[in-house]
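Note that this complex is displayed minus one protein chain, with the remaining chains in position.
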Amino acid sequence: MSTELPNPIRPAFTEPTDESHVIVNIGPSHPATHGTIQIVTELDAEKVVRTDVHCGYLHRGFEKECESHTWHNLIPYVDRLNYCSALINDFAYCETVETLMGIEVTPRCRYLRTLLSEYARVADHLTCVAASLMELGAMTAFLYLVTIRDYIYEHLADLTGARLTYSYGRIGGLANDLPEGWLERLAEILEQYEEFVGRVHGLMDRNRIFIDRMRDVGVISTADAVNWGYTGPILRSTGVPRDLRKDTPYLAYAELDFEVPVGIKGDNYDRYFVRMREMDESVHMMHQLMKMLPDGPVTVDDRRCVLPKKELVYNEIESLINHFKLIIDGPQVPAGDCYVAHESANGELGFYIVSDGSGTPWKVHCRAPSFVHMGGAHLMLNGYQLADIVPTFGSINMIGGECDR
Amino acid sequence: MNANVKRPAPALEYLTTKKDELVGWARKFSLFPYPFVTACCGMEFMSVSSTLYDTDRFGAALPRFTPRQSDLLMVVGTVTHKQAPILRKIYEQMCEPKWVMAFGVCATSGGFYQNYAALPGIDKIIPVDIYVPGCPPRPEMVIDGIMRLQDKIAASKHPIINDKF
Partner (left out) sequence: MDNGIVEKLCEEFGSEGASTSVAHGIAVIELDRGQLLPVVGRLKEGHGFDMLLDVTAVDWPGREPRFDVIWHLYSTRHFVRVRLKTRVAEADPVVDTLTGLYGSAGFMERECHEMYGIVFRGNADLRPILLYEGFQGHPLRKDYPKQQEQPLVPYRTTRNP
């Protein structure tokens, strides 16, 4: 094609502040920026003077799509926000709608949601640490962690039917209960996790090169982090133990015994270590939950949102009409608005929904932690070397689907 | 039939066919992918490149993160209108011979994102050789896609000296 391709962005600066500086564009098709972030940097030799971070290359119109689907039909869209830990998105959204409808889920559902949220958190942190280690050159650690992650994916495929984007949460409960033998396999996977992660610790933690590349790089202070909206592992790496699971417990977290790991300096090494320790805490929580899981149904018996059993649908006219209305019109959610936040792998994942009383939402807004973190990314990138952009960016764990929605 | 059509000598045809087979064999087992990863399918791409499913068995292991050195453009994940000029530029920067794999249903047809933001399929802006649907596709499907692409490469013509040989 001989025609000039248009530039989709307008950078904040096109002229360097000094004639010896150079403006270099990184991304958006770049392995280290996870393919969807563009960083326009001004460099003084190898030192980064200022950056302009551009996101939006994966903006898929999540909010607009949600407005034309029923409350149930949009659950697959919600999955694909933070696709590394899709179950957390499912449960956060379902809980928001349940809060607005005034539904309380069954005890078994609560514990299962907690268990699966922690499982998804482990998968997300595995992905983040594996990707950032690979970008530093540690291919072995990447392969170990991705192998465990793959076992987790296959295991979740046994439960939900899909490896990555599960659409497992339902308003009022879950899609189905655990199959036979699922918890035994979970125990096996958690043992293998211990072994593999132990090896990664052995390779990385006291590795001179790793420490040199990650210590004192990408530092952010607590005051800056709070002002710029950081939550999750990044805020915890600065030294404050802020975690929604402890501060404002939801689901079954109030009954579990776990610690909130914090860092000391807010640099890349701390973020790596906070994530590794959080995975260990999640595994500890899962062991507790496996013993605590009560029996009972996984969905509430509420005709407003839960589909009736198939035998009833085929035999009774009321259930048939109920089923029909739920599928065609969607569950009728009372008018109003609601904001519920869960502690996802990246921080505070909030859903703000507005209902006009019908079966399709008026607005579903996702408060995405990655998007807010990108707003302050320049604080961690400016002043460091060009090569530090790669590990710093990897430790922020920007997930494109969540950032750009 | 048509006596005016110039046909090459049978010996030359035999040579061309054998040359095509040889070059096709070499090219299909030494694919250098450029993983243009955007979204969720990237997680499955990581899985398929790793130990359990392994694209290295097919020669397609080493990703080349520059289009100048790669020959298989794997478009992994949704391409939005904002990303479209970038994709087009990357495609144009690759040298012949090049192949394009649309990995995932968003790259194939836009998936279930039928709105103002997502490009409804990358074949709207670049030609595609193999479509691997799935949301995301299982790693076995991706490997099936790579194998079919390899069959396609093996069966196609590979002019190396001029456009006839």
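Should a chain be cited, it is by its letter among A and B, assigned in written order, with residues numbered from 1 in that chain.
Here, a contact is a pair of C-beta atoms (placed from the backbone, for glycine too) under 8 Å apart; a residue touches a chain by one contact, two chains touch by 3 or more.
Treat the numbers as computed from the prediction; the structure is a model and nothing was measured.
Trainee: Which listed residue, A:Thr17, A:Ser68 or A:Gln192, touches the chain dropped from view?
Mentor: Of these options, the touching residue for the absent chain is A:Ser68.
Trainee: Have a look at A:Tyr166, A:Trp228 or A:Tyr253 and name the one touching the chain we're not showing.
Mentor: Only one listed residue reaches the unshown chain, and that is A:Trp228.
Trainee: Could you pull out which residues of subunit A are in touch with the chain that's been left out?
Mentor: Answer for subunit A: residues 3, 5-10, 12, 54-56, 59, 61, 63-65, 67-68, 99-100, 224, 226-229, 231, 240, 242, 247-248, 336-341, 348, 350, 352, 354, 362-363, 365, 367, 371-372, 374-376, 404-405 touch the chain left out.
Trainee: Applying the definition given at the start, please give the residues of subunit B touching the unseen chain.
Mentor: Within subunit B, the residues that touch the unshown chain are 81-82, 84-85, 88, 114-117, 119-120, 123-127.
We take it that only the chains that are shown with their structure count from here on.
Trainee: Whole-Å distance, subunit A centre to subunit B centre, using C-alpha means?
Mentor: Once rounded, the distance between the two centres reads 31 Å.
Trainee: Mind listing the subunit A positions that touch subunit B in their complex?
Mentor: Contacts found on subunit A: 1, 5-8, 28-31, 34-36, 56-61, 64-65, 76-77, 80, 83-84, 127, 130-131, 142-143, 146-147, 149-150, 153, 163-165, 400-401.
Trainee: Quick check: in the complex, which residue numbers of subunit B touch subunit A?
Mentor: Those in contact with subunit A are residues 35-40, 42-44, 46-47, 50-53, 63, 65, 77-78, 80, 82-83, 85-90, 92, 112-113, 115-118, 135-136, 138.
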